[in-house]
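Only one protein chain is missing from this complex, and each of the others stays in its spot.
Note that the chains are named A and B in the order they appear, and that numbering of residues resets to 1 at the start of each chain.
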Amino acid sequence: MTDAAIGSLPIASAPPRRDIGLRRRYAAERRFRWYGLAAISVGLIFLVVMLASIIGKGYTSFLQTSILLPITFDAQVIDPQDRRDTDPSVLVKANYPQLARDALAQKLGIALDDKPQIAALRGFVSDGVRTQLRDMVVADPSLIGTTRDVWVLAGANLDSAFKGQIDLEVAEGNRKVSDRQIGWMDQLRAEGAMAGKFNTGLFTYGASSRPETSGMGVAIIGSLYMMAIVLLLALPIGVAASIYLEEFAKKTRLTDIIEVNINNLAAVPSIVFGLLGLAVFINFLGLPRSAALVGGLVLTLMTLPTIIIATRAALAAVPPSIRSAALGLGASKTQTVFQHVLPLATPGILTGTIIGLARALGETAPLLLIGMVAFVADYPKTPLDPATALPVQIYMWANEAERAFVERMSGAIIILLVFLMAMNITAIVLRRRFERRW
Amino acid sequence: MNIMSQEKLEEAVSGGMTAKPNEVIKMQGRKVGVFYGDKQALFDVDLDVRQNQVTALIGPSGCGKSTFLRCLNRMNDTIDSARVTGKITLDGEDVYDPKIDVVELRARVGMVFQKPNPFPKSIYENVAYGPKIHGLAKNKAELDQIVESSLKKAALWNEAKDRLNEPGTGLSGGQQQRLCIARAIAVSPEVILMDEPCSALDPIATAKVEELIDELKQNYTIVIVTHSMQQAARVSQRTAMFHLGYLVEEGATDKMFTNPDDKRTQDYITGRFG
């Protein structure tokens, strides 16, 4: 009834339609949208391809082929002259690989005097067996004369063959594993005496010229030292600098210069920090090359701008009302900042710090210049000892020719990425959890 | 419903003082509701917009008047969470009908915003923007012609003709708003929506824009949102009062300001709230 009253007026008639090129314009719109999707896909597809290629090359490195051998710790081989009571170094120098070879021959039913067959066993067992058995005997000399079942590492080529990475179609002369060795391998596999075991060595071994006994132990410790140094130095200094700039500094020429400086330092190529470290820390201050300390200091300087920028943003996000409230209660400026503003900014600061640390962990170039490219077999006991870092270890393996090193390198990349992803996810979760809207 | 019938009654009594015989409805809203997410911002609004008249939407802030205005050319589409119910027609055609193209609709129902928002381009390019994208000019001469006539209609030609290639952002606030009106006119729309076009302007610039609006109604249908009752009284023929998302009262402007039916309208125009 009301509608009738309102609707009593006539409705205007539409003017003739204009041609505003809708068909053409919507085609352009669709095209544009498609470009956008394509652009995003390029990035994502590349991400997937790259991860797939690395994981595909590297996942096998987490298993290492081992052989179960009944090793007889024959006194005739270890200590033929029976001098071990007077000269302990005999146990260190003994010919342990022979023990493994004999055990293997016995296992495969090869007579020890069958020279050609014995020769064909070369490379079947990793030479790392020398240190493995040596450590066992040195730790417990009473093993001598007994027989024990021991899992020993297979040689790198056998490892590749066992994982099916060697093309058996290739003529025997052109591949690194002979048909005879393949036969033995199948025999051992059938007996259950040859199997892929979780590769703890990848995480514990230091540098080695043999792929199967090289690992990232030294690199992990070096990286940990460096991360600790970065955290201990960059976090307090970065937070202090941010507090000064954000809360105390008046806008002067000096603070302006500092500000431009920090923003610029955040964009300086990382390799320049390596040059700085080489010239100042090593050449001028005389700190040792290859030391985690120097690496940590260089990475600290590199990470500092990131932390300062994040911290300043976190401090600026704390509303001024909090400051006025504390100041109004008679707290000094310093008390206000440290007791009220800083705690509220903590999640933001931590997020920025973790992201800065993650960047530092993956950084390679500056470390190359301060001598972290080093063949270090022993764990560094202090940050002043020679060490490497995870990405540097990856770089060094990338320069090796053997296939087995590529596998280890890809495995190392996977581990590095897992570390980084864990850190980044922590940062994201932290940001989500504590994100506060004022 | 009660309000409406009463209002119609009053109008009938007052004897068509404003309802001229040639009046026709350009746009019409029936049971229009708007949701932002789960929150309803507009409830069951029925409103007619008459051709070649100025309709003012008034009410305290947050009452839904701008929301309703933005429904008329579907600018609410640009807000992800917004959802519109009910029916809005232009010349009898439902503007939310899937057959209606939003680009074409906006070419017919132009909009001028609260804050002057000239593009960071020259004055000429600002005005030529619409005609260019819609392909309204066949050649440069025709485009020049459109720009000139639009600027003239927006009463900006004399001030701008010597600086057409200077950036539009260099103009004063009032000039910028008239530039935005010229930009809207250049597309030759049928309806022009204005969302508090003078709220960012000083009194002199406001007077100029109001004068302009009065002239523009010769050729265009205009809907203007304003929170200034004086402005509504000065420029509009019809006024609709919104409150808390409801249309409270609608009618001829002079009647609304002299003898409103609804108590809330009385309170508002006498300044009790707002």
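One rule holds in what follows: a residue touches a chain if its C-beta (ideal position, glycine included) is under 8 Å from a C-beta of that chain, and two chains touch if they have at least 3 such contacts.
In this text, contacts and distances are computed from a predicted model.
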item	value
Chain left out of the displayed complex - its UniProt protein name, from "Phosphate transport system permease protein", "beta-galactosidase", "Outer membrane lipid asymmetry maintenance protein MlaD" or "Molybdopterin synthase sulfur carrier subunit"	"Phosphate transport system permease protein"
Touching partners, among the displayed chains, of the absent chain	A, B
Sole contact to the chain not displayed, among B:100, B:133, B:207 or B:244	B:133
Option touching the unshown chain, where B:73, B:206 or B:239 are the choices	B:73
Chain not shown, touching residues in chain B	73, 75, 78, 80, 103-107, 110-111, 113, 115, 117-121, 129-130, 133-134, 180, 183-184, 187
Contacts of chain A with the absent chain, listed as residue ranges	20, 25-26, 28-29, 31-33, 35-40, 42-44, 46-47, 50, 53-54, 57, 236-238, 240-245, 248-249, 257-258, 260-265, 267-276, 278-280, 283-286, 288, 301, 304-305, 308, 332-334, 358-359, 361-365, 368-369, 371, 373, 391, 394-395, 398, 406, 409, 413, 416-417, 420-421, 424, 428
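Just so we're on the same page, only the chains that are shown with their structure count from here on.
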item	value
Averaged-CA centre spacing for the pair chain B and chain A, given as whole angstrom	61
Chain B - residues contacting chain A, complex	1, 4-5, 8, 19, 23-26, 28, 30, 46, 48, 50-51, 89-93, 101, 103-104, 107, 133-136, 190
List of chain A residues in touch with chain B within their complex	1-3, 5-6, 9-15, 17-22, 25
